[in-house]
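Dumping the structure here so I can ask a few things about it.
Presenting chain A:
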Amino acid sequence: MIKLTNLEKIYRTKEIETVALENVNLEVQKGEFLSIMGPSGCGKSTLLNIMGLLDSPTSGMVEINGVNTVNMNDKELAAFRNKQLGFVFQSFHLINSLNVLDNVELPLLYRKVSASERRKAAEAVLEKVGLSHRMRHFPTQLSGGQCQRVAIARAIVGNPYIILADEPTGNLDSKMGIEVMELLHQLNKEDGRTIVMVTHNEQQAQQTSRTIRFFDGRQVQ
Partner candidate 1 sequence: MILHILKLIKTNLHGNIWVLVELLVVFVVLWFTTDYFLMRGILANRPVGFDVENVYKVTLSIRPANAPSFVKYEDGSDEPRQNLYRIVDRIKAHPDVEAVCMSYVALPYTFSNWGIDIYHDSIHVPARCLNVTPEYFKVFDIHPASGGSAEELVRRLPEGAIVSATAAQELFGRTDVAGERYYTSESESYPIVAVSEPLRNDEYATNGNIQLFGLLDERFIEAFRLDERSMSYMDICFRTRRGVNPQGFAERFMKETKQSLTAGNYWVSEVKPYTEIRASFLDNSLGTSGQKVLSIISGFFLVNVFLAVIGTFWFRVNRRRAELGLRMAVGSTHRGIRGLMIGEGLMLLFLASVPALLVCGNLAYMEILSTDVMPVSVWRFAVVSLLSWLALAFVIIAACWYPSQRAARMAPAEALHYE
Partner candidate 2 sequence: MYKQYIKQAWQLMKQNRFFSTVYVIGTGLAISMVMVMAVVYHIRTANIAPEVHRDRMCYLSSLSYVQGNMSRNSHSYGLRTIKECILPMTTPELIAIKVGPMFLRYIVGDSYLQIPGGDVSPKVSLMATNDSFWQIYRFRFLVGKPYDGADVSSSLSRAVVNEKTARKLFGKTDVINETVLLNGVEYSVCGVVADVSAITQDVYADVWIPYSSIPGLSEVSSVEQRSSLGPFTVCVLLHSPRDMERFLEEWRQQIKQYNTTLADGKLEGEEPLMYTRNMLHLLFMQDWKKTSFILFFVLLLFLLVPALNLSGLNMSHMHDRIPELGVRRAFGACKGVLLMQLLTENLLLMLPGGIAGLLFSYLLVWLLRNLLLGSFITMMSGGAMDMSLSLSMLVNMQVFGYAFLICLVLNLLSSIVPAMRALRIHITDALANTTN
């Protein structure tokens, strides 16, 4: 599903050169639930961003679903992300000026989908995450857990193969965290979606099908 070969990412400023990723080779299988662990600044978020085509590697190859994405332009990348990938962020990143329904519809907005179909699809996924009764609310009126569930709904509304989650429970208390994790597992098992998750939580990592660990830009396990 995702294949990273000889991946390297270096941040350069005038004075210093920081190696964020070094010689990373990784393959994620279809239907897998992969968790990435490591201390802060080890490069795991960079890795996730590169997998999500939000960032480009300094060198190496990123192959997703059999397509090499390295030389794509902004428009192609955007279309690719739209169809194949769904994101869940630590700080939810919901748009405060849109209500829940409109937030969930967002990925479909950038496809040629009619307004009524968008609405139907968004309602369906909101039902799935258990927030049908909150469709007209604005993100500021929701609790953290509810926000993250809206974010997950948004990530899956476009039916992507892969969901990339960057510390999805990082901003939540443990009870809400467990709810969100259950939802992710359900998506992985019932819908067969591939999930890659960055986490600090050892317990959550153990529940996934595979865990890899990073240290100073290198995969150590």
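In this text, a contact is a pair of C-beta atoms (placed from the backbone, for glycine too) under 8 Å apart; a residue touches a chain by one contact, two chains touch by 3 or more; residues count from 1.
Picked so that all candidates are chains of the complex that A comes from, given by their letters.
These numbers were taken from a predicted model, which means no experiment stands behind them.
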Numbered candidate touching chain A, per complex, among 1 or 2: 2
Complex contact set, residues of chain A against candidate 2: 49, 52, 54-55, 74-75, 77-79, 81-83, 86-87, 89, 91, 93, 95-98, 102, 105-107, 109-111, 115, 138, 154, 158
